[in-house]
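Input: a single structure, listed below in C-alpha cells.
Omission of a single protein chain aside, the complex is shown with its protein chains in their original locations.
Chain naming follows the written order as A, B and C, and within any one chain the residues start at number 1.
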Amino acid sequence: MATEQKGMAVPEDNKEENSVLPEPKPPEGTTAASASGEGAKEKPSVPDSETKPATPVAKPETPAPATGDKPAAAPAAAKPAAPAAKPAPPKPEGPKPEPWQSELVYKLKAQYGSGIKEASTYVGQKYLVVDSSIAYEILLRMRDDELYDYCVDITAVHYPKREAQFDVVYILYSFHHNERVRVKTQIKDGETLRSAVAIWPTSNWLEREVYDMFGIGFEGHPELKRILLPEDWKGHPLRKEYPILCQDQQWVKNNLGIESGQ
Amino acid sequence: MLDAITKYLNTRGTPGEAGSMLWATIYILIITIGISLAVIAMNWLERKILAHMQIRLGPMRVGPHGLLQPFADALKLLIKEDIIPENADKLVFWSAPVVVTMTAFTTFLVVPFGREHAVTDMNIGILFMLGISSLGVLGIIMAGWSSNSHYPLMGSLRSSAQMVSYEVAMGLAIVCAVLMTSLQTGTGTLSMIGIVQAQAQQHTWFIFKFFPLGFLAFAIFAIAMVAETNRAPFDLPEAESELVAGFHTEYSGFRWSLFFLAEYAAMLAVSSIAVTLWLGGWMRPFPHWLHGPIWDLAFSFLPALTLLVLCELCLVGAARMPKIPQMKIQTIGLGLFGLLLGFAGLVLLLPGVRERVQDIYWFTVKIAFFMYLYIWYRGTFPRYRFDQLMKVGWKVLLPTGLGVLIATAIWGLLPQISSAILGVLP
Amino acid sequence: MSLSPLIRKILLVDLIKGLKVTFDYQKPSEAITEQYPLERPVVYERYRGLPRLKVDPEKGNSMCIVCNLCALACPEQLIVVKGERNPVTKRKEPVSWSYDLSRCMFCGLCAEACSTDALELTQDFEIAFYTREGMVLDQAALETGHEPKRYEK
Partner (left out) sequence: MSDFENDYRHAKSGQSGPGVVDYLDLDTKDQTYLDANELVLNMGPQHPSTHGVLRVILKLDGEKVLGTECIIGYLHRGVEKIAENRTYAMFNPYVDRMDYVAAVSNGLGYCEAVEKLLNTEAPPRAQYIRVILTELCRIASHQVWLGTHALDIGALTPLFYCFRDREEILRIFEKYCGARLTTHAFRIGGCIYETYDGFEQDCLKFCDAFLPKLDEYEELLTTNRIWVRRTKGVGILKPEDCIALGVTGPVLRAAGVKWDLRKAQPYECYSKFDFEVPTGLNGDTYDRYLVRIEEMRQSVRIIRQAVDGLPQGPIMAKIPKVLKPPVGEVYTSIEAPKGELGYFIVSDGSLQPYRLRVRPPSFVNLQALDKMVRGLLVADVVAVIGTLDIVLGEVDR
C-alpha cells in the first residue's frame, strides 16, 4: 500500500498542474473568459456576461475551500513526485490511427476525392472524416448503398483552438455488416449542416440536442429548438468556453423566482 | 314513550308500513350513520386486504394494526384547506359532491336489511334504487365539468358513458330476477322485500333458480355493478394512471371525502341489490333444508359468535404485540377494542336481540362478500380501456342479458306452454 | 382443441388464475414489510454509509497522515484536509478535517484512495441532519462517529 501511494502521488501532481482548473477558473470573470477561450476566436460575449453574476454566489460556497486547499496539498505531493516522474515519458504512446482500407473507402474516395479527408481505424473502430459540404450526401449514401441503416448517435465535439471549431460525429451501424462507422465532419462556429432527419428520423432529437448543447444549426430540421434546456436559456453548455459553474442567472431569476440555483 | 316504542316493535313491519314518521327518521339516521361507519370499516379493510394481497402490511402505525387510520384520514380531510379552482363554476363545483352523496345514501331507503329493517317497503323499490343511483352520474358530470380542467372532464365523460351503457345490462339482469318472482304467485313484484319473500316462498335463492339462467343473470349483474360503481377493473373515470384521479382531480379535503363516501356507499348499495335479488336477502343459508328450532337456535348464535371470534382475535393480537414501551398504548387499545367487541357479542346473545339482529347479520355478511370481491378485483386485474369497456358492455353483456331474459321467460312459461300444448292435443 | 380455449374463456380461467395468485398471497407471513424503527434492516459488511475517521487504538492519535489522496479522489471535491508536521513524532497530523456529507454520493472512492485505511464508510445509514451546516463533518465528528440516532416512535 505504501509503495503504491508514492506512485500515486506522481500523476496527482501532474493533475494539479495542468487540468484541475475548472474550479479555480471561474471566479474572475474576464480572465476566466480569456483563459478558457485561449486565443480561439469564438464569440465570448454571451457566456462571459453570464459568468460574471455567477461568480459572487459561487465563491463563498464550496469551491472556496477547494481552491484554498489544493495549493497547500500540491507541494506536499510534489516532493516525492519529482524522482518518480521520470519513468512516465517512455511509456508507450498508445495506439495510433491506421488507414482504413476497404472497398467502401476506395469507392468514396474515387467519387468525392478530397472530400474524404481521412479514413482510418483506431483500436479497431472505423471512422471517416468528410468535408461538411458533402456530409449529407455521404450519410445518404451510407444508408442507401452501404446499408448503414441505423444511426446510432449524432454528437459533436468542440475544439475552440481549431479554425473549424466543431466536429460533428455521426455514429452509424449496419445490421447487414454488423459494423460501426463514425462519420465526422468539421464545421466552423456559425455554420450549419444539412439536417439528417430526412435520412433517419432518429436524428430529430439527436440534432436538437447537438443544437442545444453546442449551438450548431441544422438546415431543414423540422423543429430545431432546445431540447434539454429551457427554450430561452442563453449559452450552449458543452462548448468549452462555458464554465462548469455557470447558469443563466437571468433565466433562473425570471422563471424560478430565486437568485441562484447553485 | 316506551309504549310508542314497544307498539312499533310489535308491529313487525317497516316504519313505512307502520306509518311511523318518528321511527322512519330514526331508521334513516341509523342507516346514515351505519353506512358511514361501514365506509370507514371498508376503508380500513380495503387497505389491509389489498395490502396483504400485495404482500404488504398496510397501515400499522395509527392505532393497533392501523385501526384508527380511517379516522385519522377523515380528520385530515376535514381540516384540510378547501380549494376551489379559480376558474371553476363555483356553484356546480360545490353542489356536485352533495348530489353524489345524497343519491348514494338515498338508495338505502328501500334496502331491506331484514323483514322489518328497512325504512319503507316501496312497491317499486328496485326501480327506485336504479333510478336514484343513476342520478349519481349527474353529480359526477357536474364535478367533471365544473372543475374546468381536462382530466376531470374526460373522467366524467367516461363515467357517464360507462354508467349509461352498463345500466342497460344491469336492468336486463334485474328484470330476470323480477320475472322469477312472478313464477309461483303469478304476479311479480318490484318491492325489495317482496323479492326476498318470493325467494323464501320458492325455497331457493334466485341465483340457483333455473340453473344456469339465474346464475348468468347474477353474473351479468355482478360485472355490471362493478362498472356501475367505477371500480377496478372498470375504474376508468378515475383511472389514476391515466387521468390522475378522473372526475375528482380538482377536489380536495372535505369535498373529496364526500366523493369517497359516495363511492363506497354506492358500492354497498349495488351490493345490497345483488344480495336482495339473487342471494336471498336477509335469509340465512338453507332456511328450508336446515330448518327446525334447533337449527334456528344454532344459526341465531352466529352473530354473537362472529363478534366473539373477532374479540378473541383482537385479544390474541394484543397479546402478541411487541412488548416494548412504545407499543403499550396500542396494545391496551387493541385489548379494549377486543373487549368492546366481546361485550357486543355478549349482548347479541340475549334472546330478544338475537332474533332481531339475525337478518341484519346475514345481510351484512353477504354484502361483505361482495365488498371482498371488489377489493379482490382491484388487487388483481388491470384496467380496461374505454373502447373495450364499451365493447364488453354492449357486445357481451347486453346480448347475453337479453338472451338470459328471453330464456328465463320461456323457462318460466314452460308449464303453461306445455299444458296449453297438451290441452290443444287431443 | 379449438374448443378448449373457448371454454376456458367462457369459464374465465385466465381471470381466476390471477385471482388465485392474489388470494394465496394474503397470508400475513408473506408480507415483506419491514417495520423500520422496530425492525432494523440488515446492513451488510461492505455497506457504504456514514464516513468515519479511524483513531489508532493503541496510541490514540488519528490514523490520517494528511496525504490528501481522499480529497483528490473525491469526485465532488468535498473533502478538505489540512495538516502539519508534528515536530515530536515527525509525522503529519491533521489539523482540520471537513467532510461535506450533503454533497457526498457515497461512491467510496475516498476510502479506496486512503493510504492508511484511516477513512472508511461505515454501516451507519441513519444520517439525517437538521441543518445543512450540520452535514459538514469535522474531524471530531468523523472520529467519534455521529451519535447514531435511533428513530423510535
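Here is the rule we use: a residue touches a chain if its C-beta (ideal position, glycine included) is under 8 Å from a C-beta of that chain, and two chains touch if they have at least 3 such contacts.
Owing to the predicted nature of the structure, the values given are computational and were not obtained by experimental measurement.
Peer 1: When the whole complex is taken into account, which chains on show are touched by the absent chain?
Peer 2: By the stated touch criterion, the chain not on view contacts A, B, C.
Peer 1: Just one of A:S132, A:T155 or A:S195 touches the chain that is missing; which is it?
Peer 2: A:T155
Peer 1: Among B:P15, B:G144 or B:P233, which residue is in touch with the absent chain?
Peer 2: That would be B:P233, which touches the missing chain.
Peer 1: Can you list where subunit B touches the absent chain?
Peer 2: That gives, for subunit B, the contact residues 50, 53-56, 150-151, 154, 158, 232-233, 235-236, 239-244, 378-388.
Peer 1: Write the list of subunit A residues that the hidden chain touches.
Peer 2: Given the touch definition above, subunit A has residues 4, 7-8, 10-12, 14-15, 18-19, 22, 93-95, 97, 122-123, 125, 149-153, 155, 157-158, 169, 171, 175, 178, 180, 182, 198, 200-202, 204-206, 209, 213, 222-223, 226-230, 237-238, 242, 244 touching the missing chain.
Peer 1: What subunit C residues would touch the chain not displayed?
Peer 2: Touching the missing chain: residues 9, 13-15, 17-18, 20-22, 25, 32, 43-48, 73-75, 105-109, 112, 121.
We take it that only the chains that are shown with their structure count from here on.
Peer 1: Among the chains, which one keeps its Cα centre farthest from the Cα centre of subunit A?
Peer 2: Centre of mass proxy via C-alpha means gives B as farthest from subunit A.
Peer 1: Report the inter-centroid distance (CA atoms only) between subunit A and subunit C in whole Å.
Peer 2: Those two chain centres are 35 Å apart.
Peer 1: Just give me the whole-number Å value for how far the CA centre of subunit B lies from that of subunit C.
Peer 2: Going by mean C-alpha positions, subunit B sits 50 Å from subunit C.
Peer 1: Round to the nearest whole Å and give the separation of the Cα centres of subunit A and subunit B.
Peer 2: Between these chains, centre-to-centre, one finds 66 Å.
Peer 1: Would you mind listing the residues of subunit C that make contact with two or more other chains?
Peer 2: Not one residue in subunit C touches at least two other chains.
Peer 1: Could you list, by residue number, the parts of subunit C that touch subunit B in their complex?
Peer 2: Spelled out, the residues of subunit C in touch with subunit B are 15, 18-19, 21-23, 25-28, 30-33, 35, 38, 152-153.
Peer 1: Touching subunit C in the complex: which residues of subunit B?
Peer 2: 49, 51-57, 60, 322, 324, 326, 376, 379-381
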